[in-house]
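Our next item is chain A:
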Amino acid sequence: MAADGIRASLFVTCLVDQFYPQVGEATVKLLRRLGVQVDFPPAQTCCGQPAFNSGFRQEARSIARQLLKAFRRSQFVVTPSGSCASMLRVFYPELFHDDPVLHKEAKDLAGRTYELSEFVTQVLGVTDVGAAYNGSVTYHPSCHLLRELGVRDAPLELLRNVKGLDFKPAAGRTTCCGFGGTFSVKYPYISEAMLDDKLQEIEETGANAVVSCDMGCLMHIGGGLSRKGSPIRAMHLAELLISQQNEE
Partner candidate 1 sequence: MADERRSFREPSLEEFISAVRGHLGIAGPRRQPPEHAPLQQSLAAQQQKVTAIQERLAAKRGELVERLEAKARLQGWQVSRLYTETDIYYYVAELTAALDATAVVRTDHPVLRRLNLEEVLAQEGIAVTLLADGGEAMRYNANMSDIGLTGVDYAIAETATCVLLPRRGVSRTVHVLPPVYVAVVEAQQIVETLEDIFALRRLEFLENGGRLDPYMTFVSGPSRTADIEQTIVIGAHGPREAHMLILNDTTHG
Partner candidate 2 sequence: MEARTAQFKERSRQALSDVQIQVALNRVMHHFDEARQAAIQEITPEVWEGLRERGRLIKQHTIANLDYYLELLAKQVTANGGVVHFASTVEDVRNIVVQLARERNVKTVVKSKSMVSEEVGLNHALEAAGIEPVETDLGEYIIQLADETPFHIVAPAMHKSKEQVSDLFHDKLGEPRRYVIAELAQTARRRLRPKFLEADMGISGANFAVAETGTVVIVTNEGNGQLCTSLPPIHVAIMGMEKVVPALEDMAVFLRLLPRAATGQRITTYTTFVSGPRRADDEDGPEEFHLVIVDNGRSRLLRDAALREALNCIRCGACLNICPIYRKVGGHAYGWVYPGPIGAIVSPVLVGVPHAKDLPFASTLCGACREVCPVKINIPHMLLELRGRLMEGDRHTERNVSPWEKLLAQLWYIGVRDSRIMTVGQRLGALLQAPLSRNGRLRNVNIPVLTNWTRRRDFPALASRPFRERWKELQRARHQTQKMGEGHRG
């Protein structure tokens, strides 16, 4: 197996841990299916992005120090979140830019950290995970995944190889869904207006599910869909990739 001998530590993220544990389970199942040995350092809590994005860098640093410690001995750190992966890869080194020791640790961790879809395609070299899904799906690229990490194709490649899946691309240019972390409650009216546009875009694809690599986006998009009573399902990529039978 391509992945023999690869050990990955799961960084499950606070959102998934607390609200969407099934996504964490799906991630573990997927990685194991691909031959990865997964562990879960229990001291992990949050990457600190909510504090960092809100301007509370001191608090963000404190939490980041803990996370650096928790994953110090991990060969790889894999996370089912583009925004958390970008926090570790892009912003941890910046957070510690004037502490040479921690900066070095942060850069070291950054070199070992991957978002799930890029881990599967780039590190494991796998684009067909053997999944099957009988339904039509559209994909929402989350902004940090796309523009901070530059991950554009990995999720699409994985989706395209799911047997039976009818892929419905969104028309037009990729636009932010309007979540933006605390933005969603600090500027709710703008966030809602952006959500309306995103929901319209999703509905126009005719897909019966929308998939993304970030639960923040999916919480917001899914929350809007369910409030509308929409039958469209909001799923994390990991959940889709572990499905093996025809669903719905």
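Regarding candidate selection, all candidates are chains of the complex that A comes from, given by their letters.
The rule is short, and it goes like this: a residue touches a chain if its C-beta (ideal position, glycine included) is under 8 Å from a C-beta of that chain, and two chains touch if they have at least 3 such contacts; residues count from 1.
No experiment lies behind these values; they were computed from the predicted model shown.
Per the touch definition at the top, the candidate among 1 or 2 touching chain A in this complex is 2.
Contacts from chain A toward candidate 2 in the complex involve residues 1, 3, 12, 14, 16-21, 24-25, 28-29, 32-35, 40, 42-46, 50-59, 62-63, 66, 91, 94, 143-144, 146-148, 172-173, 175-176, 178-181, 183-190, 192-195, 197, 219-220, 222-224, 226-227.
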